[in-house]
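With one protein chain withheld, the remaining protein chains of the complex are depicted in position.
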Amino acid sequence: MANIGVFVCWCGSNIAQTVDVVAVAKAASEFKDVVYSVDYKYMCSSPGQNMMIDAIKQHNLDGVVIASCSPRMHESTFRSAAVLAGFNPYMVEMANLREHCSWVHDNREEATKKAIELVRMIVAKVARNAPLNKIYVPVTKRALVIGGGIAGIQAALDIANGGVEVIMVEKEPSIGGHMSQLDETFPTLDCSQCILTPRMVEVATHKNITLYAYSEVDSVEGFVGNFKVKIKRKAKCVIEELCTGCGLCTQKCPVGKKGEVMNEFEVGMAPRPAIYIPFPQAVPNIPVIDRENCTYFKTGKCGVCAKVCVAKAIDFNQKDEIVEEEVGAIIVATGYDLYPKDSYGEYGYGKFKDVISGLEFERMVSASGPTKGKVLRPSNGKPPKNVVFIKCVGSRDEKHGISYCSKICCMYTAKHAMLLHHKCPGAKAYIFYMDIRATGKGYEEFVKRAMEEEGAVYIRGRVSRIYKRKDHLVVVGADTLTGKPVEVEADLVVLATAIIAKDGADKLAQILKISYDTHNFYNEAHPKLRPVETNTAGIFLAGCCQAPKDIPDSVSQGSAAASKALALFSKKELEREPLISRVNEEFCVGCLACQPVCPYNAIEEKEIRDRKGNLIKKVAHINEGLCMGCGACAVTCRSGCIILEGFTNNQIFEQINTFENLISKFEPTPEETVAKK
Amino acid sequence: MEEKSAKTDWEPRIVGFVCNWCTYAGADLAGTSRLKYPPNVRLIRLPCTGAIDPLFIVKAFQSGADAVLVSGCHPNDCHYTSGNYHARRKLTVFKDLLEFTGLDPKRFWMSWISASEGQKFASFMEEIVTETKKLGPLKGYNN
Partner (left out) sequence: MEDIINIARELIKRDDIEAIIGYEKGRAPFQTVPFFARTPEDCDKLIMNSLCVNNLVSYINQFSGKVAIFVKPCDAKALVGLLQEHQIEREKLHIIGINCQGALNPKKLRNAIKGRMVKDWSINGDKIKVYYESGEEEFNIKDFLLDKCPACDTRTPPIYDELLGDEIKTADLPELLARVKELEKLPAAEKQQYWNEHFERCLRCYACVKICPLCYCERCFVENASPQWIDKSNNLKSNKAFHLIRAYHLAGRCIDCGECDRACPMDIPLRELNLKMRKSVEEHFNYVPGKDIDVPPPLSTFKKEDPQDFIR
């Protein structure tokens, strides 16, 4: 037995002009369960809202129908007003008489009839509504950041500076990611290390940040606000607490001297020992033993490092270790990889010594790099005269399975041309390009500078092949602007190879239960409106793991993800809409047909046991911290064991039932009555 | 045919089950753009097409609907990412069953109408009403 109040809005003349609102209110007063029905000029105005509030109290209403504009417009207005009146907001529903009626119909009689029907449908629904309460989920105030590239660093620092603890997990011995490998960065040509190192140090020293370097995420359980994470810390074989970072061990280690082990950080252009710190500014500045290449691990003999270490920090018996952490939010910032050498045979990459990648060039021009900042031909160690840069190597090339643009190559190639000009005076840069995409702030100007002031020659066209002629490489292509074939005799060729998803990105996604696209980049929850969220509540994205991007974009995304996490942490409990699905455990048979349907992995199997602990049955359980109320599971359950609050079958059936007998007539309101109102 | 045209006062009843995020919003846009379409359509708002139970469709026919429409976000656009794909599978099969048991295919419609396709919504309503008028009142569900 419901006491429903109906409030029909004129919306000035927006509704009243085409719909006889007075007649609608009158007709509504005769519907079952309706005890009060009025019309009013502007329901959303504050007198209108007060009118609703007063009527709720006066007529002891337990359901309210506002017949006005679209619920997408004002549902929250009226529901909030209801809360002020101490009335359960979910007992307020709206009938859409404006967008769906008065504005789309001309015939007053027909529009009025339809309006009456629309109100009747919503009245029938409200009669079946149940008061609902917001759901509160406790939140662990601690964040996990996976990946310590610039995106992860930014996110971690923002969160930590916001006063929240951060756990950072980095796979490599040092944080820094690709940015630490770069020399100078576009568009300002500031030194990458100079701006990055302070941030890396800040991460290491921040009181709110715990850094697990040389570690990986092993498993993740739980849900938003309540994740349980297992982290695998690979054995460094160096006791961190004792190590002073003096580096003596790395100098004395006999491995690598003959170039049998190459440094990943130097993109394979310089050797490294088995116990190593990848680069001088590494954070943490503690060496790790690469057990695969260490003589002691291979033969049981050696132990030079242990002998020279004064701090007694070497421990060959260290084992991989699993640590468990509880966090409330996770930021994934695992970055990217580059299209591998051997996949681009056309350009002789991996075959000709003098064909290198952009990242190799980057190391070459770096003062701390393998050539101490000199551009030299790998084949003979002499400076090149002519350098050809080829853009879009792999990118935008369906043949190579990469349909997308890698976004940064246009810019860093222009940068490389300038760096060549600066560091190798007299050398000439030729750039083969398809388009120039320079869309960031100051980017177009930067490219222009490369062309006009730094003498880079831009040739529009694809390179068809590269072959060796004596000591040189001949780059053959077609200039698509002039239509003529071109040939450049080069000493060095630099390929702007495509940015691809990090190796193992798919596996990490499966651990985190987030989705990824066909290229293994992680999917954002909405391409426009939720660019740093994933579909799994509480997990956010930053940097190149989502798509190729440059440093400014990676940093913005890092900050954006941090602000999302901080918003989550800003309250003790997470407040969620109660319009979610629930399982009727009495009848659920545990078929789990519902489980794979849920886009948010909110459904899990639950065991029901008696007091003695005997299993009675298994049922589906919906995690109210995760359910977004899409209703897909409810429809999938054959026996109707799942109800979607706010849209129960009961409510929908009642709406449908009103069709059985339509209102065929109403009493039109005389002009004078309307005019008096 | 004669029988139908004799009943001049008969107007088809169309029930549309639509998702909140796309088609309902598309219908709102038809309104804000002041487009016109026949008043025979009643929309029932659900969060997503994935929440539309085939039983709703049967119930609608039983309660006198002459045609039923299910409409939501285009593929890739579902607010909940996959509700429309699930709806598409389920309703593909259910539509086959309805047809197999004698429902005219022109009485069950499904569409993707986005929040920006007010025009598509309006003209689609126009079309459904016209087509349903040609078919006459639905029989065999209620009587």
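Remarks
Just so it is clear, A and B label the chains in written order, and each chain counts residues from 1 on its own.
Basically, a contact is a pair of C-beta atoms (placed from the backbone, for glycine too) under 8 Å apart; a residue touches a chain by one contact, two chains touch by 3 or more.
These numbers were taken from a predicted model, which means no experiment stands behind them.
For the chain left out of this panel, the touching residue among A:345, A:504, A:640 or A:668 is A:640.
Shown as candidates are B:20, B:40 or B:82; the residue that touches the absent chain is B:82. Touching residues on chain A toward the chain that is not drawn are 128, 586-597, 605, 618, 636, 638-641, 649-650, 653-654. Residues of chain B in contact with the chain left out of this view: 54-55, 58-59, 62, 75-76, 82, 85-86, 88-90, 92-105, 109-112, 124, 139-143.
Methods note: only the chains that are shown with their structure count from here on.
One simple way to say how far apart two chains are is to compare their mean CA positions; for chain A and chain B this gives 35 Å.
Listing the residues of chain B that touch chain A in their complex gives 13, 15, 20, 24-25, 27-32, 34-37, 39, 42-48, 50-56, 59-60, 63-65, 79-83, 86, 90, 122. Residue ranges of chain A in contact with chain B, taken from their complex: 70-73, 96, 98-101, 103-107, 110-111, 113-114, 117-118, 121, 515, 525, 535, 579, 597, 599-600, 628-632, 634-636, 644, 647, 649, 652-653, 655-660, 662.
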